[in-house]
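Data first, discussion second: the structure below is written as structure tokens.
In this view, the complex is presented without one of its protein chains, the others remaining in place.
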Amino acid sequence: MKIERFDLIIVGAGPSGLSAAIEAAKHGMRVVVFDENAKPGGQLFKQIHKFFGSKEHKAKIRGFHIGEQLLAEADSVGVKVELNATVVGLYQDREVVVRMGDEVHHFKGDAIIIATGAAENMVLFDGWNLPGVMGAGAAQTLMNLYGVKPGEKILMLGSGNVGLVVSFQLLQAGCDVVALVDAAPKIGGYGVHAAKVARTGVPFYLSHTIKKAEGTDHVTGVTIAEVDSHFQFIPGTDKHFDVDTICVAVGLSPMSQLLKMAGCKMEDNPKRGGQVPIASSAMIEGRMSGVVAAEYLGFMTAGEKAEKLDQLNQSLDALRQGMFAPKNRGRKITETEEGIPVSESLLHKGYVADDEIGRYPGVTHRAGVHPVIECTQNIPCNPCQDACKKHCIRIGKEITSLPAVEPDSTCIDCGMCVASCPGQAIFLINEDDGAGHAEITLPYEFLPLPKVGDRGVALGRSGSPVCEAEVARVRSSKAFDGTNLLTIRVPAEYAMTARFFRTNKQRKEAAE
Amino acid sequence: MNELSNRSRDIGEFIPQPDDDMIVCRCEEVTKGEIRRAVHDGLWTIAEIRRYLRCGMGLCQGQTCAKLVKSIVARELHVSPAILEPATSRSPMRPVEMHVFADETEDTDL
Partner (left out) sequence: MAGRIAQHPILGMQNENKKIVTFRYNGKEMHGYEGEPIAAALKANGVMVHRYTMKQHKPRGIFCAIGRCTDCVMVVDGEPNVRTCMTPLAEGMDVRTQYGVSDKPFSEQ
């Protein structure tokens, strides 16, 4: 039996594994990365939304593009990635057993990094084993990697960022999301993610959970019901939906079995992980692991390590600030850092109520076209500030501050802020064109793309129709990276309430 | 010493619940009722439950049910799931045919 030796063996070629490999290879280590999949990049290639954060966190870049960048970087520093290579065992003395093809191979690493990612958590309900009930990640894999619809009519369980993001992606794939359900009394993920789903008309059912998945051979329907504060069903609150698919997004657990197999001491720490942008922090933490391994094996000095870790820690810290920071978990937040009351409607229904929106610093009124920024929670994100070349948008020193519109700035209607906002929370609005109409430019990432002159209805933040509307302008550009800018014309009194558009043709088709 | 050491501790009677026939371990088709019953039969650790019922020992090796089983056992024992030792991880971590597992290569060429 032959055993091949490497300086560093990494299990998992996802964002963190690749980042660790890059960092280690840069310092001259001989590194191999094993991954059981046919393609590297882990879950990054399923992330088709623009990421949050700042420039250094690759904010406003879509996940799959970040994946491509990471692969190119790994390649350029000579990282070897072995695909279709399943690590089946990790033994003492750092021996790794890998299945490759129909053979088992043995390797030894002076250091080993486990970057195997996470598995989706599940909840029990009647019928949860039926075909048609799947993890939200499974749905994401099918539609974004393989171009197959997970289902036609889908109910999503879980209002964390995964549930919200995947719901939006299901809509983009052309699926019908009939409801977004969570047993918790308030939405777990970012408000902007919820708002972009809500404005398309998806109803949110908080304090509700699944009672039963119906069907004999596969899912044909689902019954949800309201729960009390002890998560017990309240009699008489049943609601039924005809669906063919139920997606479950109730959190992730690290896949740490290999570490346990190697004899590492494990602890159960529910405070680890959570609401921080997962792939972004995984890439930073991956780089940290690479640095630690490099120093451990003498490829860099302790001083170099400390300096590098300090840098990375600062970057990671920036992602862990704001309302969704780990330290705020379970805490009820009533005000923003600016002292503005949070939107209760956003937490319970998925959208900021019309009478709440005016209190945020991004929402101002003036003559002519100007940005209206419906960003109401302190999250670590600032691409809008850099996007505006005219400096109309200010976030300030703290990356979590709410974006504000500079009073004396001149908006040139370029649309870069609308396209750069990962939360799709920025609108360009001309409140009155002089002829009694308002023009609203909104981000639009669906097909078919409406055409100039198309007539339909404007939907409010809640997804309910508010008035008739006509498409005045459609902008697509490479600089917008897949986000189209749709300008709709509505009666002037709806300037601050109309936030989405549906053509009459789409409405007719939906009704049928 | 913790709540698990004293096996004479009274954890109460087994009370049937309406969802006892719900499958928890998808691979080995072990129900919630079977797991709850096993705890009352004196099997207080995940390792014991696993050997007794085979939950978490099927093709997927407990990927989905490990956490669910832990919470069910913890609830029966009136303890926090955090103090229950998870099941031992063993090779192979993924389903591997025996003819492959036994095929030690002579040459590794990376």
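Think of it as A and B in the order they're written, each chain with its own count starting at 1.
Everything that follows uses one rule, which is that a residue touches a chain if its C-beta (ideal position, glycine included) is under 8 Å from a C-beta of that chain, and two chains touch if they have at least 3 such contacts.
Since we're looking at a predicted model, the values are computed, not measured.
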Among the options A:Gly28, A:Gly78, A:Gly101 or A:Pro131, the absent chain makes contact with A:Pro131
Out of A:Phe34, A:Phe52, A:Phe427 or A:Phe446, the sole contact with the unshown chain comes from A:Phe446
Contacts from subunit B to the absent chain lie at residues 23, 26-27, 29, 58-60, 63-64, 94-95
Subunit A positions in touch with the non-displayed chain are 36-38, 48, 62, 64, 119-120, 129-135, 137-139, 141-144, 146-150, 172-174, 217-218, 255, 445-447, 449, 482, 484
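In this section, only the chains that are shown with their structure count from here on.
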When centres are defined as mean Cα positions, the distance from subunit A to subunit B in whole Å is 32
In the complex, the residues of subunit B that touch subunit A are 19, 22-24, 26, 32, 61, 63-65, 67-68, 81-83, 86, 88-94, 96, 99-108, 110
Touching subunit B in the complex, subunit A uses residues 1-4, 32, 36, 80, 82, 86-91, 97, 99, 102-107, 119, 121-122, 124, 126, 128-129, 253, 255, 257-258, 260-261, 266-270
